[in-house]
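Shown here: the complex without one of its protein chains, the others still in place.
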Amino acid sequence: MGTEPSSSPQTLLSLKHISKTFGGIHALADVSFDLRPSEVHALVGENGAGKSTLIKIITGAYTADRGTITLSGVEYDRLSPELARRLGIGAVYQEFNLLPELSVAENIYLKSPPIGRLGLIDARARAQNVLRLLERLGAQTHIAPDQPVKYLTVGEQQIVEITKALATNAHILILDEPSAVLPSRDLDRLFNVIRALRAEGHGIIYISHRLNEIFELADRVTVLKDGQTITTKAVAETNNAELVRLMVGRSLTDLYPPKDNQPGQVLLDVSGLCVEGNVFDIGFQVREGEVVGMAGLGGSGRTTVCRSLVGLGKIQSGQITYRGRPAPGNPASAARAGLVLIPEDRKAFGLILNQSMRFNLTLPNLLQFQQTGWLRPGLEQQAVDRAIADNQIRPSDPELGTENLSGGNQQKVVVGKWLLSGPKLVVFDEPTRGIDVGAKAEIYARIRDLTLRGVGVIMASSELPELLGMCDRMLVFHEGRLTGELARPDFSEEAIMRLATGTEPAPAP
Amino acid sequence: MGITLQKSERWGSARLGQAVALLRNNPSIVLIYGIIIVICVVAAIFNEDFRTASNVANILRQSIVIGLIAIGQSMVVLTGGADMSVAMVARTVGLVVATIFLAANSSNGLIVPLVILGAGIGIVLGCFNGLLVTQTHANPFIITFGVANILRGVNLAISSTPIRGVPDAYLSIYDAKIGLVPVNVIVMALVWLGAWIFTTRVLAGRALFAVGGSERVARLTALRVNWTLLSAFVISATFAALAGLFLLSRTGVGDPNAADGMDFQSIVAVALGGISLYGGKGSLLGTLGGVLLLVILSNVFNALQVDIYYQQLLLGLVVLIAVAAYKSPRTA
Partner (left out) sequence: MKTLSVAPKAFTGRIAAFRPSPRLVHAVDWAGRWAAPIADVVVLVAAAVLVPAFYGSTNLKTLAIQIAVLGIVATGQTLVLLVRSIDLSVSAVLALGAVIVVQTTSGASVLVTLFEAFAIAAVVGLANGWLVSKRQVPPFIATYGMLVFVQGARLAYSKGQASGTVPGFLRTIGFGQLGPLPMALLLWLVLNGIVLLVLRYTRFGRWIYAVGGNPSAARYAGIRTDAVVIAAHVICSVLALLGGLVLSGYIGYVDLNLGADYNLNSIAAAIVGGTTFTGGRGNLFGTAAGVALLVLLLNLVVVLGLPIHWQYALQGLVLVLATALQGFRQFLISR
């Protein structure tokens, strides 16, 4: 165990015995955490470990079921967003809350700008206030208060968000994966800003997947796993390997159907692929009946690669060969050729929510049911019933609106609609995100089914257990490059994590 | 002070810097004033009537009614909506006031109370529109379109023929001059200035930009979104009412066809002037340009004796080209 959380008057923030349940699932169980002045306290853990929930409790967006929050010596059972703001808690998320057309100064002082004579906004005082704030962060040389936010780079916008928090006199600042949206050259600036804040006495909670950043910046680190605090340690007393070990290391469940068929011909051959300036020099192959996994942390480029396979996203160089021919250039022709992408965000890109299951299941495949220009309900009904049965979609009424389905069943509809077209290669981007265990098992069964029929599968996922359970081979991404390719005998959570966090250098080409 | 001002210094003094920044951010403003200048120069060269001081005064005076309506419309468009009832509001106010004048034997004493009543009608109608939009989350374009039709019925019920009976003293409001300069133009200039200050230096005015830019962010910042929307509609209807009052003074009769087409024209002026129809950006300076352009074009066409139907055709064409050329940054 690490250090015990303290509630001395020295501590800025102290959480004790925090628990939070969502519909029977424990997001957090008996979590303790504390933050000292002049400290950068890193929070690490896999997806689903409970970091976001913890943060939302601190900012007052959620209320804990049990436990207390102590701020500067005063104890609270619950916080509201306004109360948290007043008590000096500020947060910067990956999605910014800025108005691009308005100036930096205006965004920072949106709600209560300094008022001068005649009750008019005193723009000069506002600009000077902003400059002073920026000075404290050391950022005054490259951000001008009167510039519209839309002209700033992402890194500069992020600094504006941090300045917003400062303007409300926040002395506890939460940064949620700040480096996920930054190109590496802006990282130094961000770190300088954070160091400046620390020097002023603020407490910073820094959430990140990138362990090397934590060792560069943080004073202490807390590891969360499965909703529990595993440990809290001084950064100087640990290392990368130990953190990785603490973050993962659970036993695999029996969720995953066994596999033993041999892969067949090469379906997909990718070499030297560079996309959109995010992804560099990617090369791999996928065979019939094979499941190739794509592992990596947020922003490592997996989704970009997946999208590029069906023609979404600008390919700058490299080659994709599908079944011996160049890859199709758009989703429609890709689907016709049997190459299908099941996207990450099913609600935004996968489903027409206000329509029935039948509508959604048949949408890409309407040609199959068409005779002499008209759609035949009989043919359609057969295919729909079959799809619902094959994918174990519940409830099984095809006329039911998809918006009424659970997340798991919605995902099954998305999978089902693409499988109806009889694809040869299916790319799954986060196939089981936000889905209960039962539905997950059913989707895994479906994937296994596909491979038995000779279909090739690519599975990009943030969940190590499912990758380890389902894949024959694993590609590991880190910051837009492939850091490693593992064969099944070499699978281990640690090995993958090490490659994904860049702990191990990429093998020489 | 010891504070580095590197980027601001590059733009020169603060005021000049702001002006340059405004123009740089809003290329449409530069464009529209450029077009105005070109048209004026060409017209002045080729037509001697155009050059006279009285024509200039005329143009400025004609721009008052549409200008008032356009200012109000700008407020609503900035929030991402539109108010299609403005023309009918102007008409209603004119008719109501004229009717009362007639009934009271054109008494002079009623002028001030009736002006206040007119503005009051505008405020009430604006509240009505605003409440409809904020409480039902209905599409503002369509719902004000419907309200306009209801008002159309009301207007016809009041009268389908012109109403005489406006006292002469009221008419003089339109004609008032100091030397050669109409008083109204001066007042209107102050109104424009006041509106511009509201949208640039008053928090309630800036809130319009916030709500139009991103309602989500506006709510998160605890800005009062519903209040802001309501006030936009109230301003719009009130200015439309003032326009109706002024129009009454110009024509001297309660006109059942008053302000015809000014709903669309106000949208055109606002859009041409660079206020995005999705809301959140733009400047009243641009709207002023849009208004002036419309009035000058009309003036030129009349001087050239262009058929009124062709004028309408050209107006539509100009709008279509303008919106086709200016692609909104937001992708569907």
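Each chain gets a letter, A and B, in the order it is written, and its residues are counted from 1.
FYI, contacts are C-beta pairs under 8 Å (C-beta built on N, C-alpha and C of every residue); 3 or more make two chains touch, one makes a residue touch a chain.
Everything numeric here is computed off the predicted structure, so don't read it as measured data.
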item: Identified contact with the non-displayed chain, of A:A199, A:L366 or A:L452; value: A:L366
item: Full-complex contact with the absent chain, from A:G203, A:G227 or A:G469; value: A:G227
item: Contacting the left-out chain in the complete assembly, out of B:V42, B:A103, B:I116 or B:L156; value: B:L156
item: Residue of B:L23, B:I36, B:A104 or B:L132 in touch with the missing chain, whole complex considered; value: B:L132
item: Contacts of chain A with the absent chain, listed as residue ranges; value: 22, 25-27, 29, 47-50, 52-53, 56, 61-62, 81, 226-227, 330-333, 335-336, 341, 343, 348-355, 359, 362-364, 366-367, 370, 373-375, 377, 417, 432-435, 437, 462-463
item: Residues from chain B at the interface with the omitted partner, ascending; value: 82, 132, 136-139, 141-143, 145-157, 216, 219-220, 222, 264, 267, 271, 277-278, 307, 309-317, 319-320, 323-324, 327-328, 330-332
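Please note the rule applied: only the chains that are shown with their structure count from here on.
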item: Centroid distance [mean C-alpha coordinates] between chain B and chain A, Å; value: 47
item: Residues of chain A that touch chain B when the two form their complex; value: 82, 97-102, 106, 110-111, 113, 115, 119-121, 123-124, 127-128, 131-132, 135, 140-148
item: Contact footprint of chain A on chain B as seen in their complex; value: 1, 3-8, 14, 17-18, 21, 25, 197, 201-203, 206, 209-210, 213-214, 216-217, 220-223, 280-281
